[in-house]
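Yeah, one chain of the complex is gone here, protein chain that is, but the others are all in their spots.
Each chain gets a letter, A, B and C, in the order it is written, and its residues are counted from 1.
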Amino acid sequence: QAPRAGGSLNLIVNPEPPGINLGLAKLGPSSFVGSKIYEGLISLTPKLEPIPRLAQSWTISPDGKVYTFKLRPGVKWHDGKPFTSADVLFSFKDYLPVTFARTKLIMEQVASIVAPDDLTVVFTLKQPYPAFMYIFEVVGGTIMPKHLYEGVTDYRTTQVNNTIVGTGPFKMGEWRRGSFIKLVKNTDYWEKGKPHLDNLFFHIVPDAVGRSIAFESGKVDAIRAGDVENFEIARLAAAPGVSLTKAGWEFLQPVGFLNMNLRNKPLGDLRFRQAIAHAIDRNFIIKNIFSTFGEPVHGAFPPGYAFRDASVETKYPYDPARAKALLDEMGLKPGADGTRVSLRLLPLPYGETWQRLAEYTRERLNAVGIKTTIVATDVPGWFSRASSGDFDLAYNFVYLLGDPAIGVSQTYLSTNQLNRGTAANIDGYVNKEVDALLIKAEQETNKAERAKLYSQLQKTLSRELPILWTHQMIMPTVYRTKVKNLITTGQGMNENFADVWLDK
Amino acid sequence: MKDLLSRLLRQPAGIAGATMLAFIMLVAVGAHWLYPGDPWSMVADPNLPPFSPGYPFGTDMLGRDVAAGVAHGARVSLLIGFVATLVAVSVGTVLGAVAGYHGGWVDDSIMRFTEIFQTIPGFLLALLMVAIFGPSMYSIVGAIGVISWPSVARLVRAEFLSLRTRDFVKAAVLGGQSDLRIVFRQILPNTLSPIVVAASLMMATAILLESAISFLGLGDRSMISWGFMIGAGRTTLLQSWWLSAIPGAAIFVTVLGLNFLGDALNHALSPRRRGHS
Amino acid sequence: MDRFLFFGRRCFKAVLVILCVIAINFALIRAAPGDPATILAGEAGAVDAGFVERIRQDYGLDKPVPVQLLTYMKQLLSFELGNSYRENRPVKDIVLEKLPATLLLTLSAFVFSVAVGVSLGIAAARRAGTWFDTLITAGSLVFFAMPLFWIGLLAIVFFSMKLGWFPPYGMSTVGADLTGWAAIMDVAHHLIMPAVTLGLFYVAIYTRVTRAAALEVMDQDFVKTARAKGVPEGRVWRSHILRNSVLPVITFISLQAGHILGGSVLIETVFAWPGIGRLAFDALFQRDYNLLLAVFFVSSVMVVIFNLIADLLYSLADPRIELQT
């Protein structure tokens, strides 16, 4: 079927992003909108293989240290200026390291970046880093227009950031704050004949019920995972002319888990953590709290993730009796009211589902004699408590970002503990062997060797249980069937939508 | 007192209000007996609709009994309403009394202070305070109290301003009574009826405020209150309407009851009772 | 002349009150756990050491709170409200962008509730003691007793989903690109549900106040005098009872100004109305200090202006009132 040109696609962005300058704002909503305007050097297939975007082709030296990108010729910024290797240099050397901590961290591995000509960029690493390619997708490696920033010193706070100029298939149209963001077709897009759509509208609806009504009443054509509560998905998807897909989250791959503060007694005791693991029914969580959108996990590497080795994992099935036995064994006898020990649980303040998960956990833990109090906070309070280690238990989730070197290491490295964000090792897990494995595996270019290292890592982690992994989050996207090519790559809804078109 | 009660119950609004509140109170008191155990415990299949056998109000997403939640929630909601009102009324009464009795610069400064709190949009202030101290029963009660006292203070002040010029106060001064005694023994008892009326209405407002705070996701997750139930259940409005409709109805009945009672009290206590009833 | 002086004094006092409001809010906001830096860091997921400190320095958050307050006040004196940490734009722009929506919403709600409330109150008082009176008083209470957001949600489900009469959310039809009259009608169409929902809550209040006031006025001698003059009943109500009954309503209005702004937080959330109520709520959860302070500032100013207008109205409606501060 040949794509049909024209039409507007109506989407929901929630919450309203603080800004859509993707170089600066990397949060979910900003990426969702910004990824239509800005581009990276590459994109990723569902199997996470790189696809050319601003880079037409690339080569990696055999020792894994030199990455040479050939850029696409004839690409123009939305303001008509030509896109060149200088922009790439500017983005990775100057801009992103200031605005985005992850890029800054990874750039520390880079020895030099040079541009031999207008259409070539060469990155030379200090040591091999096989995950390097992943930093070039649009969100992590947003290419910013150098010409706008001439003379600017502070990239993070300059007002130039409010000028939205990218190379993507859509241009900034109108942003009526609190109502909608409108993007319009970039008629000068480098891929001739694309994009198919004329306009993109991102509706802003702060209330969850309002969002599901927005979809149901036909005002919007697609909703992303998290826009409505999971239990609404089945009903919405059942309507005629509506489809559901679970694809498009291959790169982000979120995993939910329970952080346990190992610094606090008795959480430092492995038996106690195991008891907690046995006290919770992952299947119940997936079925009743996440409305079947999830898969149980028993280790740091969920199904489908690179280098996963399920065979080495220690499993902790739901078994309250076993949990009690472990607690007894530790000498934590129940008191008169059945309480063995009291803990504080920090729920993730991201909507009712996570709150219910906390309530469920509290009930299950209470049932085995671990008296749990929910310490409610708002989002900033949560960030502040979690990242400073002020909790006993805390629900959390992270994006695994394609490669363990980027997505996993941060959570277990003993050198990356407090006040470094919530994806860090806030539990205070210290294991020299794990540290060594992580660092070694990050630089290992041989895939088989690397797999072996990670296999070892998974074994240790699942045995020591520094974190209680609960489930891999399955992220449903519900959309009207008339929307074609909505999700085609591993970037999912963060793809640039050049290929999307509307059927009659 | 007996007289007041009989006057109260002579009005349809009084009867209606008293009946509604008595019923709710009965449920609140009897919650432990009606639904022993923890209302949070997951006792049945999730999402049972109302009138399921054994679960007249159905169950929620985790299989908790909604009826048990409503019964136990009555305790918490009434408590929050009551304590918040108590806080507001005590603070407001003391400040209003001092301002109204003393007059002059004391009155002026207290009224300026009150004005400040009336100028800040109350609900936003409440949200801010709940966010600061973390969502808990105490912070919610405190926040509601803080935004409610100014109206009590104004009311009490106005009463005091008019009462302090009354001759019986002069008589007390001539009898050598101290200011403190005059305020508390002579004037305050006479302001009781408007305060009681205001308190009954304020309690209704407090219950509504708590539910609004919960709606915005700042409720206390360790106490089951109606506000929490609505807040937690509202996203399921299209799916399992009863999760928010039933506690909503409970709030409705209580607030309506309190309002009826407040009206009836107002009527029963007002001196110009002749004519319209 | 009197009015001019009155204005001068009122404004002077209002400025003091607002400065206090700001100081209180400033202290409160800073007492909240977490600051813009933790949020930025938290959202960035992974950060390096020192990142948070650097942001704090950038925003001057590392200084003691009193110093920060002083700096802020100085800024304020030159009508400078600072930049939003999050959006990295002047908060003035952000607030001004959303203020009209809130003004439109609250004023419509307000006009609706006063108009309906006063009419119902007078109607009830006129037939005091009858079933009609009971019906009105009890009926208006129904909406008073339901949580505001709950009425809103039900209204959306019923009037938008089931009947399709009104758009379920937003302030205008997205992507319709309407201009002129059509655009105004479009906004009006979107406005009806939120404004009525917000207003319904206050209808009960105004109904009661008006009814009580009218009952009181009804008994007064001058009403008898009017009747003894042979003034027709309709005119007795209009120019004697009504005019005197609205006085307490006006007093109440000024007391309600702060409330109605608070109510708009809920309504703006439920109906996706792009106003400053919701903005404040978001700013609070992002610890966007400057933005939040600006919203508090603007809404306090609004309340003050509202009170001022109410006082002026009062002094116009009641010649006995000498303008006092």
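Observations, loosely collected:
Note that contacts are C-beta pairs under 8 Å (C-beta built on N, C-alpha and C of every residue); 3 or more make two chains touch, one makes a residue touch a chain.
Everything below uses one rule, namely that contacts and distances are computed from a predicted model.
Taking the options "Heme exporter protein D", "ABC-type glutathione transport system ATPase component", "Trehalose import ATP-binding protein SugC" or "Hydrogenase maturation factor HypC" in turn, only "ABC-type glutathione transport system ATPase component" matches the UniProt protein name of the chain that is not displayed.
The chain not displayed here makes contact, within the full complex, with B, C. Within the complete assembly, B:Phe168 is the residue of B:Phe51, B:Phe168 or B:Phe184 that touches the hidden chain. From the set C:Lys98, C:His240 or C:Arg278, the residue in touch with the chain omitted from the display is C:His240, counting the whole complex.
Of the residues in chain B, those that touch the hidden partner chain are 166-168, 170-177, 181, 186, 189-190, 274-275.
Against the chain not shown here, chain C presents residues 2, 5-6, 8-9, 12, 129, 220-222, 224-233, 235, 239-240, 243-244, 247, 317-320, 322-324.
Methods note: only the chains that are shown with their structure count from here on.
Note: centroid distance chain A to chain C, computed from Cα atoms, is 39 Å.
Note on chain placement: the centre of chain B and the centre of chain C lie 22 Å apart, centres being C-alpha means. Of all residues in chain A, those that touch two or more other chains are 209, 213, 216, 377-378, 381. Listed for chain B are residues 131, 134, 234, 237-238, each touching two or more other chains. Chain A contributes residues 208-209, 212-213, 216, 229, 231-232, 235, 288-289, 347, 349, 351-352, 355-356, 358-360, 362-363, 366, 373-378, 381 to its touches with chain B in the complex. Contact residues of chain B toward chain A in the complex are 38, 40-42, 46, 61-63, 131, 134-136, 217-222, 232, 234-239.
Put simply, chain A touches chain C in their complex at residues 8, 10, 15-16, 18-19, 24, 26-27, 100-102, 104-105, 154, 156-157, 159, 161-162, 176-180, 182, 199, 201, 203-207, 209-210, 213-214, 216-217, 219, 377-387, 398-399, 410, 416, 419-424.
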